[in-house]
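Of the protein chains in this complex, one is absent; all others appear in place.
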Amino acid sequence: MSILQARAITKQFGGLLALSAVELTIAAGEFVAVIGPNGAGKSTLLNILTGLLMPDGGQVLFDGKDITRLATHKRVRSGLGRTFQHGRTFARLTVLENVMIGAAIRGDRTERAIRDAALAVLDQMGLAAEANESIGSLSYGRRRMVELCRALACEPRVLLLDEPAAGLNSGEVDQLVDRLTELRARQQLTIVLIEHNMGMVMRLAERIAVLNFGRKIADGPPAQVQADPAVLSAYLGHGYNRASV
Amino acid sequence: MADLSQLLINGLAIGSVYALAAIGFVIVYSATGVVNFAAGQFVMFGTFAGVAMLINARLPWPSGYGAALAAMALFGALFFFVVYLPLRKSPIVTIIVATVAVGITMQNVALLTFGSWPFRLPSPVEGWTVTIAGTVVPAHFVAVIVVTAVMVGLLWLLFYRTPVGIGMRAVAQDIQAARLMGLKVNRLLALSWILAALLAGVAGLMLGPIWFADVNMGDPIALKAFAATIIGGFGSLPGAIVGGMFVGLSEVLGASYVSSAYKDLISFGIMIGFLLVRPQGVFGERIQDRG
Partner (left out) sequence: MRVPFLITAVIVSAGVLLSLVLPDYHLRLLNLSVVSAIAVIGLNFAFGYAGLISLGHAAFVGMGAYGLAILTTRMGWSPWRAMLVATTATAAFAGLIGLPLLRLKGHYLALATLGLNVSFYIVAANWIDLTGGTNGISRIPELTIAGRAIAGERPFLWFGLAVLAAITIVAFMIHTSRYGRAMIAVRDDETAAAMSGIDVTMTKIAAFVLSAVCAAIAGCLFACHVRFVAPEDFSYAHSITYLAMLIVGGESTIVGAILGAAVLTFLPEWLRFLGSAYLAFFGLMMLAILVFLPSGIAGLGRYLPRLRSPTRAAPASVSAKELGP
């Protein structure tokens, strides 16, 4: 039973066909990576899945229910979480307050309970010491971690990550990989990862979907995708053959 | 029918003035992203520059108008250095309040210099009339429409046929890219402000003979210019013209056929209607990352 499904998603921006009949089915508990060259439509797909953009055709299903036109905040309340490319945090709030925004997702929580839940997430991710710092005083890598904490505080069942490793140094990437691995071990969390960092993708993904020019050109286990000629030619150009690897 | 054609000419004349004010406003907005809430006071300065040169200094028409416009150009440059440059990185609201503050200063400087009694700024074609479609119309109204058309033509030439104008359009579209292409961006931005001041000057000189020259005239003009740009389409020059004409016509026709007291309500009602239904106005604005 799929938890998140994109069915025949099409999106056009003026003359540009950003996505063309893209199909993606995520089963509960899976770790799926979505990769592809720049401009392939990955972030657009993510925006459609999360309701920030409406598709021109196709449907988005969550737990079998059609959420194609559902408002973004309602999708979050149903269990869909997301982080953004380059990270989006709230500049005027402290680290703790940023995460408390997410923890407030449960309407019945008291202020104290929200605070405790947020602190718990920060603790898990190793950021408890900076709880009262202003967001602006953190390094880029730590800020992205705070964003991840906020998304986790929303208690998602499916977490969509948009290039979480972009701009991180290799030490920070390792940390991120460790944290994500821990998360998966601790709770039943479905993760969809958009990434360019292939090392990270190969370490974490159970399945990889490849987009190119708005179309899905491959979908399968990492080893299979790595050897797929369509994928290789999308990244490296035509005329490339396996022998030159 | 004579009545209607008179109203139409009146409406187009006033509309032309609004259009000129709106064009200046749009030029500055497109190039710099600034919503200039002192736009009305710019026009008021134009009228009073005319008063200073033609009435106080008693210059003859050509040099009087020329001197007034030169003064406006200088003022535009001053505004660029004193107001725009220090604030160009500030958030939009700060700039709005700042331009309002400067507008207040402008209004009071005019008050101190010229006093609170309204002046009558005469027109070069004072007292002449023209007969159109059976109606007798003051020649000045026709002159206003003609002058506006000429100005629009000159602007078109500037923006589409001269390197300077093309540079200004480039800056308006993508300031970073313009910089990277080696355009002297600050100079072009200053020119945008000077051009806006000049247009406001022309508008003021045209408006003087129609209304009275009054230090408080700026606010109503600004409101009409804003309505014109919203209706016509915020970043669009043709939009400013169409919007200006529309506001002028609806004001004059509204006053006659509906109610004189509520005539302004009609323009603003339409403006709000556009904002709610079609905020990009008739000609639309390029979707940009501006607040």
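Some observations on this one:
Which chain is which? They are A and B, in the order written, and residues in each are numbered from 1.
By our rule, a residue touches a chain if its C-beta (ideal position, glycine included) is under 8 Å from a C-beta of that chain, and two chains touch if they have at least 3 such contacts.
Just so it is clear, the structure is predicted and the values come from calculations on it, not from any experiment.
Within the whole complex, touches from the chain that is not shown fall on A, B.
Checked against the full complex, the one of A:Q5, A:S20 or A:T44 touching the unshown chain is A:T44. The omitted chain makes contact with just one of the residues B:V28, B:L54, B:A98 or B:L195: B:A98. Within the set A:R88, A:R184 or A:R215, the residue that contacts the chain not displayed is A:R88.
The missing chain lies against chain B, touching residues 35, 37, 83, 86-87, 90-94, 96-98, 100-109, 111-112, 219, 223, 226-227, 230, 234, 261-262, 264-265, 268-269, 271-272, 275-276, 279, 289-291. In the full complex, chain A touches the omitted chain through residues 38-39, 43-44, 47, 50-53, 71-73, 76-77, 81-82, 84-85, 88-93, 97, 100-102, 104-105, 111, 114, 134-137, 147, 150-151, 154, 162.
The rule is short, and it goes like this: only the chains that are shown with their structure count from here on.
If you average the Cα atoms of chain A and of chain B, the two centres end up 49 Å apart.
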